[in-house]
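Only one protein chain is missing; all other protein chains are in place.
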Amino acid sequence: MIGEDDGLDAGREAFKEEAAELLTELETSLLELEEHPTDEDLIGRVFRAMHTVKGSGAMFGFDDIAEFTHEVETAFDMVRMGKLAVTKELTNLTLRARDQIRTMIEASEGKATVDHNVSKSIIGSLQLLTRGGQAKEVQGQESGETPAKKPSKTDSADGAHSITYRIRFKPAADLFVTGTNPILLLNELRQMGSSMVIAQTDAITRLEEFNPETCATYWDIILTTTHSANAIKDVFIFVDDMCDLHVEVVDEEGEYDEGEGYMKLGEILAARGDVKIDELKKLLGKQKKVGEILVDAGIVDSGHIESALAEQQHIKEVREQRQKTADGAASIRVPSERLDKLVDLVGELVTVQARLSQTAAINGEVLLTSIAEEVERLTWELRDSTMSIRMLPIGTTFSKFKRLVRDLSNDLGKEIQMTTDGAETELDKTVIEKLNDPLVHIIRNSIDHGVERPDVREAAGKPRMGTVHLSAGHSGANVLIKIEDDGAGLDKERILKKAIDNGLVAPDAELSEKEIFGMIFAPGFSTAAKVTNVSGRGVGMDVVKKNIDALRGIVEVKSKKGAGTTITLRLPLTLAIIDGLLVKIADEVFVIPLAVVEECVELSKKDIERTHGRHVSNVRGVLIPYIRLREHFLIDAEEPEMEQIVITEVEDKKVGFVVDYVIGEHQTVIKTLGRVFKDIEGVSGATILGDGTVALIMDIPSLVRSVARHEPAIAEAVGV
Amino acid sequence: MSATATSEPTQYLTFELEEETFALDISKVREVLEFSSVTKVPRTPEFMRGVINLRGSVVPVVDLRLKFGMTRTEKTVNTCVIIVEVSFESESMVLGALADSVQEVIELEPEKIEPAPSIGMQLRTDFIKGMGKRDEEFIIILDIDKIFTADELAFAQEASQSAA
Partner (left out) sequence: MAKVIMTVDDSASVRQMVAFTLKGAGYTVVEAVDGKDALSKLAQTQINMMITDLNMPNLDGIGLIKGVRAMPAYKFIPIVMLTTESQDSKKQEGKSAGATGWIVKPFKPDQLLAVVKKVLG
């Protein structure tokens, strides 16, 4: 942390001043204490002075003072508790100790030297006094005086060795009176590994008897982590006397892998003590699921069953995952065309299923409806598993770049390492394939223009070795891929100048940082003063933007001069299916990708009058420009009295789209419009609706760009 | 393509556009559908009537009457979509062509087909493969690949260029 040292220095100064005051006060108190050896107030004052000198001293690095003062504090703690009397000997020793402390403080400023023999002699005499009185107590206290507890610092059990624990955390009813929020403790556990948390609510009373100030819920947690059981118990350190806490190992890598099957539900419940084995056996004659039998019999409530099932499931997953990583041969290779074919078929099935559901809804026949519902469920399951087959970890792509980074940095005489994160993140196969080129361009740019030469880096106070960090992770229905470098960062002025020189922006244009950074993706743009054989031919970054656009993704650039650049690619998980919002204009139905939709508001004729025909809408005090799709799409039909605006947000710009009305959400199988329409602006594809008709999927960013070209108001609003 | 290459008779599907009879090489025709609904793709030329759902695929539909300078095809009980496979930029592509009605499949010997007259024709002669004759009636045999050449379908690029 920057400035931490400053804070510490200021603290040290404050400590010295404070200690000087305390020592003066201590002297006075001690002298008075000699007169009134039983005055509790005086004893308290002496104790607090020592207590503070010791505590603060240790905190600001005066360990010798803290250690020394500890002995005096111990003595006065005993006095306070009536275990030691204030004698002339004690006050004498304490006064000497006080002088010694002052010398030690002065020594820290180089104004004096400490005679360690004096320290030793004082400590020795004090110990003689205190141990003479209560040797046992003192010892206990010393062992208790461990240097600072670390309640939340968790120690690792053993590197990558992962253990699954079954934890039951049952807080006392009055947990809340100590200001403890149990959710925070559960969150802390969650951060330790992969977990399942099941709240047990069987102790919650009926509403009329319910007391919100007591904690009636308890939790079962199944946690797979590399941390030790003690680390888990440490999470609950503040509440260990206010809860029942059970931590048991239920699965351990290397321990349970061979042979042993999963524990049956009944076994888990029995192991947890939720049910007795003999009760269970008595009931097992019946031909129902164990869980149902137990609930029916009132022996266990459903929360416990759920928890045990979760454990079963979790362990199964953990083991399967381990199996997967350990046993690569358990997969088969399939030509990707077959997968594509499968996806097409599923897409068709989804469409037909939608028709079936619609027909069933119109028909109203109960049997047909139930069949349609069943087909719908199966279809979605089939769809999800088909999509998951197409998912591949991005790691293989990442590792390819290691070589690229190595070779390029050698060529350029730079020292660059590549680190990666989230290599296991899964993405649609097609997306991964299409990501390769953009990633190559971005990484090349980072190495060539971003990371500086070792000597330049050294001069700037950075490590010689530069880093390019590639990471991937999920964010909702998107995958984020980040390419970070710790290089020189983007030069705003130079980019702007270049953009003006190349005629990409007007010389007097006022651009935000984001817009300026966006310039690097403009066709024919390159800021490199020198053309190298790596990059800098002015092609590359515009290709990146194009490719990412084609994947319905978004590129974001963040950069800090001197500190580095981060390029974030936000991509949809899959190309084949999106969540869409169905809207209607006259008889035409369109799909707006739900990912860009912010909200829908109404637009009345009166609203239009109020803005004097300007295409802006006032949404809670914010003016949002809108596009009349009816006009843009040249749909020749009367608009209804009340229209609706679908407000979208792309790259932080809000634009509304006026439609007749919003039908609702729709899972959309994306169909390409084919080569004939490949360059149509504002439309990215089509989908087939439940009634078999085709609806177009709008490409909002391209639509906005297209409209902006002939509508100055939109152009101004979105800064195109 | 030359009409004199072979003497084998070729099969043609005949159909009507504004009471004139046209024909297409049957090998180019995949199927004929009833014309129900079409989804217009905004900001495309009028002759592009839009897209339809062909068993899960999205297929563009062209109004041949508009393409040939006639009036727009109105929907009647006889209106059909002829699904054809055309070569477009050296790849095959499926398209739908609107016809007022589909008549029948006929056989014509190559020698019965004459080259298109260079004058007196309402539509561009390069769209025409030749003129066939049946019961004293002339049948215009279309060269469907030519109708949908890159030039003809590249309206989108034009549109975006003119807008830019």
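Each chain gets a letter, A and B, in the order it is written, and its residues are counted from 1.
Basically, contacts are C-beta pairs under 8 Å (C-beta built on N, C-alpha and C of every residue); 3 or more make two chains touch, one makes a residue touch a chain.
What you see is a predicted model, and the numbers here were worked out from it, not measured in a lab.
For the omitted chain, the shown partners it touches in the full complex are A. Within the complete assembly, A:18 is the residue of A:18, A:407 or A:458 that touches the hidden chain. Residue-wise, the contact with the chain that is not shown comes from A:241, picked out of A:241, A:337, A:493 or A:638.
Touching the omitted chain from chain A are residues 1, 3-4, 7, 10-11, 14-15, 17-18, 44-45, 47-48, 51-52, 54-60, 66, 73, 77, 140-141, 144-153, 176-181, 183-185, 187-188, 213, 235, 237-238, 241-242.
To be clear about the criterion, only the chains that are shown with their structure count from here on.
Averaged C-alpha coordinates put the centre of chain A at 58 Å from the centre of chain B. Interface residues of chain B, counted against chain A in their complex, comprise 37, 39-44, 48, 50-53, 55-60, 88-89, 91, 93, 95, 153, 156-157, 159-160, 163-164. Every residue of chain A that touches chain B in the complex is listed here, in rising order: 344, 347-348, 351, 588-589, 632-635, 671-683, 685-686, 688, 692-696, 706, 709-710.
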